[in-house]
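Shown here: the complex without one of its protein chains, the others still in place.
Letters A and B mark the chains in the order given here, with residues in each chain numbered from 1 onward.
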Amino acid sequence: MTALLEVSGVSKSFDGFKAINNLSFSIGEAELRAVIGPNGAGKTTFMDIVTGKTRPDEGEVRWGEKSQSLLKMSEARIAQAGIGRKFQRPTVFEDQTVTENLIMALKAPRGPFAVMRWKPTRDTDERVSDLARQVGLADQLDRRAGELSHGQKQWLEIGMLLAQEPRLLLVDEPAAGMTLAEREQTTALLRRLAETHAVVVVEHDMEFVRRLNCKVTVLHQGSVLAEGSLDHVSANPDVIKVYLGR
Amino acid sequence: MFIRKDPSILVFLAILALFTIGATLMSEAYGSGALPTSMIKVLGKTLCLALAALAMDLVWGYAGILSLGHMAFFALGGYMIGMWLMYARTGEIVSATLSRAAIPPTPAELQDGIASQIFGVVGSSDLPLAWTFAGSLPIQLILIVAVPGLLALVFGWLAFRSRVNGVYLSILTQAMTLALALYLFQNDSGFRGNNGLSGLQNIPGLTDVPQADISIWFLWASAGALALAYVLAAWLVSGKFGSVIRAIRDDESRVRFLGYSVEGYKLTIFTLTAMLCAIAGALYYPQAGIINPAELAPIASIYLAVWVAIGGRGRLYGAVIGAVVVSLLSSWFTGGRAPDLSLGFYTIDWVDWWQVLLGLSFVLVTLFAPRGLSSLIDLAARLRHPSRRGRDLGPDVGALREREAKA
């Protein structure tokens, strides 16, 4: 199985502080992966580097069958290439309706003039209502996103992520602020997605990670400390030392 | 159809049509003459300013780019049409003079005559390179949008590419308009220095038509341009494009992660609005009669933002209302027509105090009524802003504030 995303030897420092230190990571198509680590382990910076928000000082980030480098590409190009990101705090466009949010995310040509000419068709309408149904917002389509509850915004954002039809999903703490029932729903969704997509879940909550039941990468001080099943890594003495603080 | 989604477009167009018909019926040329020609010109100019404000609202109210340089594009449009007006009009006069000689003039003689007529005031008699096409109306009409459009494209590309935004961008646009003004102020830049272009109210070929008629024609043209631009703007903001630029206003990095090239969108809207401003300027200055580099002073562009803010940004009619109300009030107060206000111990002469009033009311609007005059319309339409416990609609500096949002 070839890797969809391959990060090798990446380092990044902010004013002397090494946020990422010689980090290597790879994920194949249709794989679910959890990334855990204590605060300041470099989880967010890692996602920033993959999505093009932050340029690493050194190292390589390669993508897809052609192994093209992501380092020269803008955030928008990377997103178009098929990397979707869900933020920790729900970030939806609060001034706009659920429909508008979803339409914006729908996979379609992204250039300004193409967007000007874009018109809703029966297909897109169906796709939007289908997505809304999947994330439980079918009856909220005309409401402004700003009026939704915190959980609903989380779901809307997941819906937007799905609408993009990415090949790799980077999901930052999806369960934060969710009820137990919602967590279970999220777990199911992520596992289902991982059947066809590559999914990287950055998570704090061990319980949630256990439920995902997938390979785990432990980050510490900007590099990979351990990798394997959750049971395997939680047996690792290093991990116990840094992550559990004992 | 987008008009069905937003009935305010039809209301706006109806009011504009009524206004135009009303003005025509009260004009000296086609009606009772209740409105003197100078007043018709003021109204026509106000419509052009409203068009510029509309463009400003698109770029600031919708895309969140506080450009303090859009009046530069307005003035550039004026310069482009002014070049043709002045060249062709001077050409008429010069050829009339030369044709009195025994031998008909050669084209070169004609051009020399025009050049020394136009540029005599700055001590030159050569036609500058920039005036190469001044004799051709079609080319100059294209240049009205092409030159400001190109400037906006180049400037915007440079600025957006390096991710200059927020206050930095505002300052940079202000610098751009200042640089352009200083350039035009130079005598040898080929635009008559601080004399500017004058006599623009005389339309070549229409020497025999009285100004009363011409002023009403320009009013029609301005109203037509405003109506078209309003429909265009409404179409733009109602669709997915509008959705994207509003998203950029509220949270541009999120838009990037959706795969949209934020820079491309900003550049598109910046350039498009620059062209709209240029068209407004091209209609404005023939009614004003004169254009000089002072029109590009940075303060003019800030006023444009003030109009939009007072009218209520992020809604198209808000910009138009702001521009019309503030500019008409300004000319009423500064024209000395407003009655003095006696306080007993001091008499307020509005010519002196209008600026103070404007400045302070502007501060008050920003602080207490972010939706500006549009809040009156919202009140009438029973629209209320959603309660967001004081949070803005997005993390970016251009994002709408809670009280600016529509329910």
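Here are some notes:
Following the convention adopted for this analysis, contacts are C-beta pairs under 8 Å (C-beta built on N, C-alpha and C of every residue); 3 or more make two chains touch, one makes a residue touch a chain.
The rule we apply is simple: contacts and distances are computed from a predicted model.
Note on the omitted subunit: UniProt lists it as "Urea ABC transporter permease subunit UrtB", one of the names in "histidine kinase", "Response regulator transcription factor", "Xanthine dehydrogenase D subunit" or "Urea ABC transporter permease subunit UrtB". Note that of B:29, B:164, B:231 or B:329, the residue touching the chain absent from this view is B:164. Contact with the chain that does not appear here is found for just one residue of B:9, B:172 or B:291, B:172. Interface residues of chain B facing the missing partner chain: 66, 101-109, 155, 158-159, 161-164, 166-168, 170-172, 174-176, 178-179, 182-183, 185-186, 188, 298-299, 302, 305-306, 309, 352-356, 358-363, 366-367, 370, 392, 397-398, 401.
Quick note on the criterion: only the chains that are shown with their structure count from here on.
The mean-CA centres of chain A and chain B are about 44 angstrom from one another, to the nearest whole unit. By the touch criterion stated above, chain A contacts chain B in their complex at residues 51, 53, 74-77, 79-80, 84-85, 87, 91, 93-96, 100, 103-105, 110-113, 115-116, 118-119, 144, 146-147, 160, 164. The touching residues of chain B, when paired with chain A in their complex, are 236, 239-241, 243-244, 246-247, 250-251, 253-262, 264-265, 268, 386, 388, 393-394, 400, 405-407.
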